[in-house]
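The complex is shown incomplete by one protein chain, all other protein chains being positioned as in the whole.
Letters A, B and C mark the chains in the order given here, with residues in each chain numbered from 1 onward.
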Amino acid sequence: MAYFRMTQMALKWAISKPATNPYPFAPRVIIPGSRGLLTFNKDTCVYCSVCRKKCPTGAIGVNRHQKKWAIDRLRCISCGYCVEACPKDSLALSTSHGSPAVTKDREIYQGEMPAPKAPAAAPAPVPAG
Amino acid sequence: MARTVIPFGPQHPVLPEPIMLDLVVEDEKVVEAIPKIGFVHRGLEKLVEKKDFHEFVFVAERVCGICSFIHGQTYCQAVEQIMGVAVPPRAHYLRTIWGELSRLHSHLLWLGLLADGFGFESLFMHSWRVREKVLNIIEATTGGRVIFGTCKVGGVRRDIDTAAMQSLLAQLAVIEKDMREIVDVFLEDNSVKRRLCGVGVLAKDDAYQLGCVGPMARASGLTQDMRQLGYAAFGELTFQPITRPEGDSFARCAVRCGELFQSVDLIRQAAARLPTGEIEVKVTGNPNGEFAARTEQPRGEVVYYVKANGTKNLQRFRVRTPTFANIPALVKLLPGCDLADVPILVLTIDPCISCTER
Amino acid sequence: MTPFVRLLVYLVAAPLLGGLLAGLDRKISGRMQARMGPPLWQPFYDVWKLWRKENIVVRRSQNYYVFFFLLFVIFTGALFFAGFDLLLMVFALTLAGIFFVLAAYKASSPYSFIGAERELIQMMAYEPMVLLTAVGMYMAGGSFYVHDLASRSSSLIWPLPGVFLGFLFVLVIKFRKSPFDLSCSHHAHQELVRGITTEFSGSALAMIEVAHWYENVLLLGWVYLFFSAWPVLGVAAALAVFLLMILVDNTCARLKWQTTLKSAWIVTLVLGFGNLLVLSFL
Partner (left out) sequence: MSEAQTYLPLSPDALVAKVRELHAEGYRLVQIGATTLGETIELNYSFDRAGTLLNLRLQLPAAAAHVPSISSVYWCAFLYENEIHDLFRVHVEGIAVDYQGKFYQTTVPFPFGTRAQTAAAPAAGN
């Protein structure tokens, strides 16, 4: 009967397992192919700045002389344009979403400098500026 | 009789987005309704002066958070038309499939909101439970959940391989079964019918005169569906626009319910005929010319007017979203209805205010 | 148990039981909606949190009315569980409701104003049936006193099946469940935001919440009264009625006030009045 369709559905679900996940306590099911956090490999990067030019939101900053690569996580839209453009495959999109960005910092990665200076610990959040 | 002015919005629990209606009510009868928008004007159209036309796809997609893919697609179509780019057929089919998936999730979202509007919480939850499955398909095939980011000028950025297509179709079968359950409740439940039937009747002529588009127009008996223009792969697929003669809220609900299954059918057709080959062509040079591309959003006809002058930035990018065209009808429908019907009437035009204001 | 002990048990145990029932309601509703639902103790956490919140009022006096609402609901329950007059109880409960409405009127916001109007319409819808229930119990049980009715050897359900069904119908209104949650639903998703309780916050809202717990226990106690000859069956019936209300809540859209009034009066006339008519001829 038409009137009891919803009753059927409500009763069916009352005795079956909920469709939702207890999210923060149980991890989300990872869907392959999902565009998540942008990961950077500083060992292969040549600091050519192609990703910076391609990024539609201007989230990436590159300094060729100081061998620095930086990303503003709040601006990144995980579109993957930089991944497609990178000639050295130093960039990739992981399926995880990473930890929430709570400050407007940029993540700065310092590459190996040829000079005998000590390399900075990476990743080290530095105030935006 | 004492008149009360009820400020309905811009922040109100039944409204998904910031539109404001000043409702003048006598007891519980609405005698006048004045809409106000402009709370979320972001000036996206002005952004063409800063972004080049390739990057602008991402901005176009962000015009709306729900029908985002079709926004990007329409923008690409307009630019491709101006530049004379021949998009590979496989890209056309993939765009069609993603467009219909986005219609599925948008309509399921709307059904949930409507159920919430007439105080049927569990139906709301169940609609969104099914929508979640559609979102999972979308995430698996495009990488995004509501912002697909797969459209680009000259084609698409991702392919769906055979295995992924098989799994998509398998999941679609499950979703179709779930949707059947929910749609049965919407169309046959006594209390739902009591709230929807005969509420906000819009005659066929009025709908045409007021410039209604999409399900709003089709529920009043107008056979108006921009997919009939044959953009993307729609020219090669068979479908009939779903119309209803009644023109009331129930008809608008029924049209959208029907379109759920129509979309499933279109995805299946497109998957069966999916041609092989390239998914994009290389686009060189800059556009010069103007074109008004029109596609069918879940909410109705969207118009993208693009004017370019041969530089990498466009000269003008103008969006006329379906909600904008449906607001006059809402203003006409509201006076005379009960206060309890206001959420239903507002929701049956499927308001998407952030895209209305760009 | 002496009436005095029963009264004390009611005063202490009713909010606990009511809160637990509210938690059960939310849990089961959640499961029916394919969700996990909150923990069983969530209503207590909510009230505790509300209690400690800042008290923001439109008019200072609105919270006094809410306090009287709570007081009269407790008083009504006390009358019932101490075994006093059913008729007095019905009117005390109405008075409590009126205080609630006055509190909402006092806040002078269009949402709570229309919510209060709808609450009055709801009272008009359920009041006749509630009165008929009391009258029916008198006709079948020979007394208005709860104490006498509860100590009868045969259950009131046998002579009063129609009245019982009618009472179940108005219970949906009293419990503020869909399809009749017009004036204020359990969550803020309706055209009136949260209807009659829109303008209350902090401890006043906590008092309203606690008053509902007391009220629910009282109403379920009344359901029990129909089966008082078999206490176990009575408790089971009250629980079953509560579960039925949750199911109805999850399977109906919210109806308009016109439909509410009309259907409640038709039910009162056919089931309640019809039952009494048959009873008077037998």
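Assume a contact is a pair of C-beta atoms (placed from the backbone, for glycine too) under 8 Å apart; a residue touches a chain by one contact, two chains touch by 3 or more.
Quantities reported herein were computed from a predicted structural model and do not represent experimental measurements.
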Visible contact partners (per top-of-document touch definition) of the missing chain: B
Hidden partner chain, touching residue among B:6, B:59 or B:303: B:303
Chain B residues that touch the omitted chain in the full complex: 36-39, 41, 43, 45-46, 77, 81, 208-211, 228-232, 235, 291-292, 294, 301, 303, 305, 307, 315-316, 318, 320, 324-325, 327-329, 331, 357
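Throughout what follows, only the chains that are shown with their structure count from here on.
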Contact graph of the chains (line, ring, star, complete, other): complete
Computed distance of Cα centres, chain C from chain B, in Å: 43
Chain A-chain C separation of Cα centroids, rounded to whole Å: 52
Interface hub residues of chain A, defined as touching at least two other chains: 6, 10, 13, 19
Residues of chain C touching at least two other chains: 32-35, 250-252
Chain C-touching residues of chain A, taken from the complex the two chains share: 4, 6-7, 10-11, 13-14, 18-20, 22
In the complex, chain B residues that touch chain C: 4-8, 12-14, 25, 27-28, 115-116, 118-123, 125-126, 129, 189, 191-192, 194-195, 338-343
Of chain C, residues touching chain A in the complex: 28, 30-37, 247, 250-252
